[in-house]
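Just one protein chain is left out here, and the rest sit where they should.
Moving on, here comes chain A:
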C-alpha cells in the first residue's frame, strides 16, 4: 500500500531504494560523512579493523574545528594522527571554521542524508536535509562502507506562526520550544518545523533552530526547502535543483503529533544553567542584576553575519562594560571575511571585544575563553551544562546574540530591546 510520507520518510526512502516508513529498520546510503578533530581521531582505530580504504574520498569531510589551532600537546597529537590518516587516504582537512557552518555553506543539499560524528549535526536540516549525529564507530563504518543503519524515526511537526516582535529572534523561538520539550522531549524523533514564521526566516536563522533541536535529543531536525533555501544556496555560489513538489511532507503524512506555537507576543528568552529548558524571559532575569564575567558570541548556533549585523547595530552608540570579557568567534572563515569587509572587525576590536579564529573554541571549554569558579557567561551557543565551558562551578546562560550584545554593554544580564531601534 502506498501511503503519504513525511519529508523524513521520503529522504530515507530515496537513500534506501524503496518506500520506507517510520519504525522500520533500514540500511541507507549516505551522501556525506563528517568527523572532526576529536571524533575522527577515535574513528581511525575501528576503521582500520574493517577497511583499508575509504568508500569515497569525495564524500568524507574532516574539519579541524573543536580545538584548532591546537591549544595543547594532547590535541596536537590527535590532529597529527588524523593528518596522517587523511594523507594516507587522500582526504583533505578543512580548517575554515565550525563543521556545521562549513557543511551548510558548501556541502549540504536539500534532500541529502548525511552522517556527522558530532551531536549538533541536526543543524544541516535547516537546508531541508536529514543530517544525523552519531559517535565515532558509526562514522568509521560509514567511512568504510558509505552506509549506516537506522530506525526510520517518527516525526513531530512543529508549526510556528505569527510575527516576531522587535528584539526577538530565532534563538528565542527555539528556547521557547526547548522549554516546552525539555532535554528529552525529542528523543529519537525528527522535529519538522513549518508555519509562516519559519517560512519567513532565512536559512541562517533556521540553522539556529535545527542546531538547538539537538538539545532535545532529536535524531534530526528539518525545515522543508523553499525559495529562501534557493537564495541561500545561490549566495553561497551553489546551484542545486530540488523539486519542491516532492521534497516536502505529504498532506496525509503520519505525524506522531503536531504542535502549534505563536510568536506574536514572544519576548527575549534566556536558558539558565545547567539545562536548556530552564528558560525565563530575559527581563525577569535582568531584575536579579547578575554580573557577567564573559560574553561569548560564537558557535554553530549563532555567529553568522546576520547575527553580527545585529551586534554591530546595537553597539553603535554604546561602549562595552570593561569588566566583561566579550569574545566573538565568527562561525567560519567566510563569516570572518564578511565581518572584515563590513568594517566590523575594527569596530568590535575598538569597542574592546576579542576576535577569535573561527571554530568551536569556548563553547566546549577546550580553549579560548575557559571559565573559572563562580564566573558567569552569557553565551550564544547551545549548551549550558555544568562544566561545559570550564570550571564546574561556572554558570552558563544561553541567549540570542542581541541579548549577549546588550549584556556586554551593561555588564549584567540585560534585555536587548532597549538597544534595538
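Convention: a contact is a pair of C-beta atoms (placed from the backbone, for glycine too) under 8 Å apart; a residue touches a chain by one contact, two chains touch by 3 or more; residues count from 1.
Definition applied: contacts and distances are computed from a predicted model.
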Given "Sigma-E factor negative regulatory protein", "Potassium-transporting ATPase potassium-binding subunit", "3-isopropylmalate dehydratase" or "Phosphate transport system permease protein PstA", the protein name in the UniProt record of the chain not shown would be "3-isopropylmalate dehydratase"
Which listed residue, A:27, A:84 or A:258, touches the chain dropped from view?
A:27
From A:3, A:84, A:246 or A:392, residue that would touch the chain that is not displayed:
A:392
Contact residue for the chain not shown (choose from A:7, A:32 or A:134):
A:134
Out of A:259, A:370 or A:420, only one touches the absent chain, namely A:370
Over the whole complex, note the residues of chain A touching the chain we left out.
25, 27, 38-39, 41-42, 44-46, 49-51, 67, 72, 74-75, 78, 81, 117-119, 121, 133-138, 140-141, 144-145, 147, 149, 183-184, 187-188, 217, 219, 275, 364-366, 370, 383, 385-388, 390, 392
